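To keep things clear, I will list the structure first and then write my remarks on it.
Removed from the display is one protein chain of the complex; every other protein chain stays in position.
Labels run A and B following the written order; every chain starts at residue 1.
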Amino acid sequence: MSWEAVIGLEVHVELATMTKLFCGCRNEFGAEPNTNICPVCLGLPGSLPVLNERVVEFALRLGEALDFTVPTQSIFHRKNYFYPDMPKDYQVSQYDEPICVDGRLAVDGVEIGIERAHMEEDTGKTTHVGGGGRIHDAVHSLVDYNRAGVPLLEIVSHPDMRSAGQARGYVSELRAVLQAIGVSDVKMEEGSMRVDANVSVRQAGTSELGTKVEVKNMNSLRSLGRAIEFEIDRQTELADAETRIVQETRHWDEADGVTHAMRTKEGSQDYRYFPEPDLVPVAPDDEMRARARASATELPTARRARLVEQWGINEPDAEVLLGVSGLADYAEAAVAAGAAGADATKWIVGDVLGFLNETGAPITELPLRPDGLAELLVLLADGSLNRNLAREVLAVCLAEPKRPRAVVDERGLAQVSDEGELGALIDAVLVGNADAVADWRSGDDKAKKKKRGFLFGEVMKSAKGAGDPKVLGPLLDERLGAE
Amino acid sequence: MSAEAIAAAVRTGERTARDVIDEHLAAIAARDAELHVFNHLAADQARAEADAIDAAVARGEDPGPLAGVPVALKDNLCTRGVPTTCSSRILDRWRPPYTATVVEAVGAAGGIPIGKTNLDEFAMGSSTENSAFGPTRNPRDPARVPGGSSGGSAAAVAAGFAPLALGSDTGGSIRQPAAFCGVVGVKPTYGAVSRYGLIAFASSLDQVGPFAATVADAALLLDVIAGPDPADSTSVREAWTPVLPTLGEGVSGLRVGIVKELLDDIDADVLARVHGAADALAAAGAYVGEASVPAVRHGLAAYYLIAPAEASSNLARYDGVRYGLRVDGRDVADMNARTRDAGFGAEVKRRIMVGTYALSAGYYDAYYGQAQRVRTLVIRDFDAAYQDFDVLLSPTTPSTAFAFGEKTGDPLSMYLSDVCTTPTNLAGHPAMSVPFGTGANGMPVGVQVLAPALGESTMFRAAAVIEQAASSS
Partner (left out) sequence: MSEITRADVEHVAHLARMGLTTEEVTALAGELGSILEYAAQVSALDLADVPPTAHPLPLVNVLRPDEVRPSVDRDEVLAQAPATEDGRFRVPRIMAEES
């Protein structure tokens, strides 16, 4: 029996607005507990919601970016259930009249359908005390409402994905889009992007959907992939054994690498949805739609293709550039300042990104600005510096606000290409390493290569790394040959 | 003394605000033990505010159109630092960290909030017998109810404790107690007055409105509290056109329709007063005819599905987590259930249960969904009537104030007293009750004037004529 996996993803995205969905409290990660609260987001008796215009704007931008239809009117509904992190014990969300319907996203050439996107408010955060922080063994829990009322967009795909890899690709691509249109900082590890998966299996070639299992608690792309793989395997095994697959919600355990059934209350939830009477409908007018269209930037797929073509770089490098906020912009600015695209890419995805990852700094705070990098790359290209020296200069400029030329002058780091200078250094090394020279003379091709490499390194060392390899190499070979 | 007169006297320095407050506090001290109008009396705060008003006047400043006038506030209006309980155990001693927009407006106009008045718990009821802190008594006959849910506010004005009061009306909760206590009570157009800070019962029906002894005083207060509020998404966006200036323009040529469907099952003495009011309008030059609004026959039923449904959701937040009563439990869900069982009275529980049922899976379309369609019918039928008439007339209540305990045995019989008032809440239209004579038992009768959305000016003109006739008869 051949089984086909069917995967749909629900992605919750925290929007990067200044304030919350329905009130003017700061939308801020990591603040002291319960310092960004007011009567509205705390749901105090008598409070009323007022919709943040930027949230609608962001939703419309998403509508453009993912080719959604934005109906004439959308309304909010109340989703009623009790939980301590819900100040009103109902969540204001959207039900059958969401702001966006019927979109799509291309993932590795395959179009994944997106059923809808809607606006809703986030809940507060609960921490569990006692019992190792797990909810089931806790003695009591503590609630912080800073996050309550933060605006979310929930994006629900059609069950169009067929593998864990494709699911990862979808999330990766969606992340890039959300970042490109500037609506969220989409950090899965910080919770500003959360993904739940619906996984089922069916006999290959059939069209009916199997029993759907919801998987939660995947906090990174890697987790997502592993969890879905696990779940597909689990369901396939059950299906092969003709065991019924239970419709349930399962929790991904990163440490154990398995999904567990969650202990939820028996019976499914009855949310008693009804239209939110404290809010009026959202009817995006021509101006709002035009503004969304105007703000639509070049989407990641198009930009990636352009960079690959224009700069002659490969796809993986292009993906890295687009995957880190601001990196591609930086690279394009460096190219505009005179660097070659391929060179800029190589150094940015290598040394520069390494530095950023180590220090955790955003690229906007880097002392070396794009034109500075371009200056360095020009020095490299015209022979003033070799690779070693360029890396040395780069290391300085990443940490301190100095121009590359200034560093070169300060430290006298110019590349040594003068034959006379290099020749003298070679002679000195050959004299000081007579054994190695003897070994070279008497060795086979393989030994010769090894000794030559050793001697080359010694010369470079004595040149303080500034030797021009294009001159040094042939000169060394010449001197050796004369031995 | 009327609110208008007090404000005028205080503004000119003829009387001190302090003197006015002391006079009203004395009246309260003399009789509130018997009537139980107030859940909380803010005597010290009121005196301090009165002194501040007098100081302002002495400096040559104008404190505003309500200068020095004591105003009683229904205890479902948030007042920062002052207990706001909704007459419920679940909010006993809760002090909001913010103040309702309408209360701020009263203060900004020079009015002095004097205390928080008793109500049916969470505004659910028609007699104030559902208060967790004991009922309020009708000042005209303490063996009878003052009506509800704004019984305290109506009684405050009727007893002379304050010339003005604010109440809230979801299905008649201002108009009915106004009729029972013999005062003027107004439910404005939905959205005309901000709901920010009004503790919600049924969000698409609730409105804050004024109580006063006279139509002019009611207009004075309405003009202060009405207007757009950026904190309330459902408030009308246009600036409010004051009704006080045009109050005396009379009703010559006005078309008045008596709603025939609202004359069924009304006590004969009440019916007689309604016709008396109609005659007064005719004598003043109005054309009086018969209006038909057929859908009002289903208004009560639709109301008793929509209001509890919205209430069941609005009252979910009272769960013992963040404020108010908490009864501990073995886990959160148990704590929620014990808290709500202990904190809510029987009527509130009943309505939450009805509302939850009406919204639950499988029943939404038949109950809540249908009720929202009936609502459309009510609006359409009113719109049709307003093609032929400028204002409508009806009884406010089927009877005069009943005795304590008379209707508490059967919830349905209590609900039936809202039959004349609920349709206007469904439509979002304004309506007001004007005292017009007494019933067979000597208790006051209220006549209801109805108008289309934002038709308050016309409504008040008709009310003024009725009031004039009442005082001269």
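The rule is short, and it goes like this: a contact is a pair of C-beta atoms (placed from the backbone, for glycine too) under 8 Å apart; a residue touches a chain by one contact, two chains touch by 3 or more.
Bear in mind the structure is a predicted one, so any value in this text is a computation, not a measurement.
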Contacting the left-out chain in the complete assembly, out of A:246, A:280 or A:399: A:280
Residue touching the undisplayed chain, where the options are B:153, B:194 or B:356: B:356
Residue in contact with the excluded chain [from B:161, B:180, B:196 or B:304]: B:304
Touch criterion as defined above, residue of B:34, B:61 or B:341 at the omitted chain: B:341
Chain B, residues in touch with the chain not shown (by the definition above): 94-95, 97-98, 190-191, 204, 230, 233-234, 236-237, 298, 301-302, 304-305, 312, 316, 319-326, 328-338, 340-341, 344, 349-350, 352-354, 356-358, 360, 366-367, 369-377, 379, 411-412, 415, 426-428, 453
Those residues of chain A which, in the complete complex, touch the missing chain: 17-19, 23-26, 32-39, 42, 50-56, 73, 75, 82-85, 89, 126-129, 135-136, 138-145, 249, 251, 262-265, 269-270, 272, 275, 277, 279-283, 285
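By our rule, only the chains that are shown with their structure count from here on.
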Complex interface listing, chain A residues touching chain B: 39, 42-51, 78, 80, 82, 84, 87-90, 141, 143, 270, 272-274, 277-280
Chain B - residues contacting chain A, complex: 76-78, 84, 86, 91, 94, 96-98, 100, 195-200, 202-204, 230-234, 309-310, 312-313, 316-317, 319, 321-323, 332-333, 336, 356, 359-361, 364, 368
